[in-house]
Every structure is written in C-alpha cells, then in structure tokens.
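As you look at this complex, bear in mind that one protein chain is not there, while each of the others sits in place.
When the chains are written out, they are named A and B in that same order, and each has its own residue count from 1.
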Amino acid sequence: MEPFLKIDSVSKDFGGLRAVDRVSFDIERGSITSIIGPNGAGKTTIFNLITGLLRPSEGNIYFKNQKLNRLPTYRIVSMGISRTFQNLRLFTNLKVVENILVGRHLQGRANLLSIILRVPWVKIEERQNFEEAIKLINLFTLEGVAFSLTSSLPFGYQKRVAIARALATKPELLLLDEPAGGLTSQEIEEIKQVLIRVRESGVTIILVEHRMELVMDVSEKIIVLHHGRKLAEGTPKQIQEDQRVIDVYLGQI
Amino acid sequence: MATSLEAGLPLWLSLFLGVIIPVFAGVITYGVIHPVRNASIMTLILITFGIAFIIRGSALLAWGTDVRRYAPFLEGEPIIFFNILVPQQGLLILGVTMLTLISLFFFFQRTLSGKAMRACAIDRLGAQIVGIKPEYKNLISFIIASLLGSIEGIFMTPITMASYDIGLTIGIKAFIAALIGGLTNPVGVMLGGFLIGILEALSSGLISSLYKTAIVVAIFLIVLSFRRTGLLGEAETGKV
Partner (left out) sequence: MKKTQVLITIFILILIIFPVFVTSHYFLSTLVFIAINSIAALGLFLLTGLAGQISLGQSAFFGIGAYVYAILTTKFNFPSLLTLLLLSPLGAGIMAAITGIPVLRFHGHILAVATLGLALVMYTIFVGMVSVTGGHAGISSIPHLSIGKVELNTDVHYYYLSWGLILLLLLISQNIIRSRVGRAAQSIHHILGGSEEAAMMLGINPMIYKLQMYILSAMYAGLAGGVYASYVTFVNPSPFNVLVSLMILVIIIVGGIGSMWGAVIGSVAVFLFRELMRFAIPIAFPTVGGEFEIIGWGILLIGMLLLAPGGLIQLPQHLYQKLSRKSRYK
C-alpha cells in the first residue's frame, strides 16, 4: 500500500544555493512525525514544497497517490493538507472567530450570487460555520477572546488561533511550523495535549520543531535534516542515540 | 523657464531657475512623504497625487491656461538624416539624453552614493545595518527625479510647448515606461522610454494619434504579464 505522504528525492535550488538536497521520506497515515535540524537545514522549505508555495527543482511529492508538484496551493489544501506558519500570518484585520471562519471556507458553498439573493441555505450554512468555529474555540480555550482582534492578543493566544484556523479546514494532514516557538513550558504542555487529541480524531501530523521537550514526547518518528540533506530517521530513542545527530547538534539539545 | 525668458532674464539664469524650482518642489514632496514613508502603498500613491494636484493648481494660478513656448536653443536648418528631417533641437535632446544616461549609469554603478541607493532599493533593512540611511537616500532620489523632470521639460518645450496640464499624461507615460523597462535599472528605464516614444510615434503615424494611448497601455499590460519586473529589472529579494 502506498504511503500517505511520499517525499521522493526532492531538491530545491535557489540560484546557487541548494536548500533541499535529494530528501526522501514517507509519512504513515495517523502518525505524528517531527522534522528537526539546525536553522537553515531546510525544514520550512520542505513545508513550502509540500504545500505548493514553492516548486521542487527535482523529485516528486505524492499525497494519497497524487502528485503535488505543479498544483497551486489552494488545490493542495482542498485535497486535505493544512499548515501553520512560523510567523503565524493571522488575519490581523479580522477577529479571532472570523479568522477561524475563514478556515471554514472550503467547507462552505455560499457564493456571491447566493449571498446577494439571500437564498435560505446560506443562512443555515453560516449558522453551521459558527457552531463549528465555537467548537474549535472551546478546544483551544479561546472563549474569552473570540471577538477580539487578533493583533491585540498575547503571543500564546495567537499561536492557538493559528492552529485552530488550520484545523478548521478539516485536514487529513496537518503541518505545524514551530508550534512551540516562543511558548512557556506550561503552554507547550497544553499544545501537546491538543496535538494528541487532534491525532486521535484521525489527523496525521508533521511538526517542524526546535523545542525538544515537545518533539521527544509526542513524535513516533523523527527526521533529522542538516544542510538540506536527510541526516537520520528513526524513533526518538534511536535519534537520541545516533552519533551523527549528536555531533551535529552538539550542545543544542 | 518660459516666464523668466520672457521677462528678459538671461539664458543661464533662466536655466538655473527652471531647474531649481522643480527641485525645490521635489524637496517639499519629500518633506510631506517623509513622516508617513512607512505607510501603505495606497497612501503613498495618493499623497503624490495630492501633491500633483497642488502643483497643477499652482501652475494654473501662476500661468493661467495659456500655452507658452520659447525658441529652440539651436536655430538653423534641420539636418537630413537618412531621408528624415531632424530638427537641430532634436539632436540636442538626443545628446542631453545620452549624457544623462551615461552620468546616471556612472552614478549608480560606480559611486558609493549610487550603490548605496541601489542597496536601499534591494534590501532596506540590510542597508540600514551597514550604516546607510535610507531617509537621506530617499531625499536624494527625489532631488534626482525632479532634476531629470525639469531637464526634460526645459529641452522639450521648444518642440512641444508648455502648459499647465501636460504633467498628467507625461507623468503616466513616464511611469509606464519605467515599469516596462524595469524600475531597478536606469538603462532599462531609458529603454522603456525609448520604446514608448517610438511606439507612440509609430502608432500616431500608422494608426491614429488617438489610439496611441491605448496601444501604450496594451503593450504595458502584455510586457508586465510576462516579466513582472520589467524587461531589464532585477527581482526584489524576498525572504529565503
């Protein structure tokens, strides 16, 4: 059986710089995988390649047996992949609940014509959207700030909004780019619980992460990147004992 | 320029005034934009429109709706060039353009100041880190822009005449020319200018002077659809 997500010998060049160098790995459905590596190792680039913000210079990316290489981002998202950004990119011109509602975009059918004509199912759909958004708000304990502008929130809250928004698309595969960045240990513990619940609901998760507390506790598999190449792949225990990883990460864990 | 010549002022003084006053306007524009220089593109564009309105109105106030002109700098028989009649003023314009192009090229490519300006355009933050002050460079760029505008006006007037409302059309075409040629490259901008000029002349002659605007816009859209940064421009570096 073909793997859920297949990265097949993918490379990405930026002018003279090879940011990703013939990286290959597979992701099993329902798993939690972490991609780690020093800064500049190519981790976020891999996310950009999977989600279509960048095109691979070489190699192929397959999701549920379909080739993603040349597809536009919104198409890839409609196939069931969602992601958060390292710098969040929340819609600061919208409130928290509205951000999440935008996440529900693909679940809706309302278009300009049906909205102008005030067709009845539009209202029903909006109500449904709202109910689903509230569920996510509850999951991430954002009740108090649901109607605030995201720009006025503390960073920890903003992070939760970002993940909630990505989840609103009802993805099968969720890519989280440094979800623990800038969080306190307490907040990381909360994120960990959320991730486990999300995985239990059937979503496959890939993390790019620096905070090892989260990585080691929650991942089934870890992939280590260095200078754009895959250095090692294995369970947390295997990675912790891998000499090459220790050499590269000397003093960084 | 026309006014001071008519008033009997000598040529060199008129030239000086014709340049210094637009440059002064450029400095004022800088002064207005400076406090809000970090605002959105929309705001900045609109501010320059606002200033353009004020200048246009002031021109109207100062000179009314008359059209003014003065004699070309070089009188004499037009020269015959491959069966085409070229007025001597035209040659002067060509010469001045070449001179300007060469000096600009030299400025941007060879001098420290010019290279610093290019650095600001490519990566503002990086430039600041190495000690370049973008604000100062902005001022210089406004001065250069108004300088060039005034030179163009001075030399073109004997041929095309001056009135208060020529600014808008020329401004738009200049902007389009710059975008076609590539905003980051002075050679490209010149190239764009030549292209537009030739295009206009050709369509004026072959099709109709009315549609030359339409054709310029159409070419603009086509070129920019294929090359976002213009024919010779460099792409801005974004985050890697």
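Basically, a contact is a pair of C-beta atoms (placed from the backbone, for glycine too) under 8 Å apart; a residue touches a chain by one contact, two chains touch by 3 or more.
Computed from a prediction, not measured in an experiment: that's the story for all the values here.
Undergrad: So one chain is hidden, and I want to know which residue out of A:11, A:34 or A:169 touches that hidden chain in the complete assembly.
TA: Result: among the candidates, A:169 touches the missing chain.
Undergrad: Identify the residue among A:10, A:61 or A:90 that touches the chain left out of the display.
TA: Reading the full complex, the residue touching the unseen chain is A:90.
Undergrad: Thinking of the whole complex, not just what is shown, which of A:82, A:158, A:204 or A:219 touches the missing chain?
TA: Hidden-chain contact among the options goes to A:82.
Undergrad: Give the residue, chosen from B:51, B:96 or B:148, that touches the chain omitted from the document.
TA: B:51
Undergrad: In the full complex, which bits of chain A touch the chain not displayed? Write them out.
TA: For chain A, the residues touching the absent chain are 51-53, 72-74, 77-78, 82-83, 85, 89-94, 98, 101-106, 108, 110-112, 115-116, 118, 122, 125-126, 129, 151-152, 165-166, 168-169.
Undergrad: Touching the missing chain, which residues of chain B?
TA: Within chain B, the residues touching the omitted chain are 32, 35-36, 39-43, 45-47, 49-58, 60-61, 64-65, 168, 172, 175-176, 179, 208, 210-211, 213-214, 216-218, 220-221, 224-225.
The criterion applied here is as follows: only the chains that are shown with their structure count from here on.
Undergrad: Quick one: chain A and chain B, Cα centre-to-centre, how many Å?
TA: Going by mean C-alpha positions, chain A sits 48 Å from chain B.
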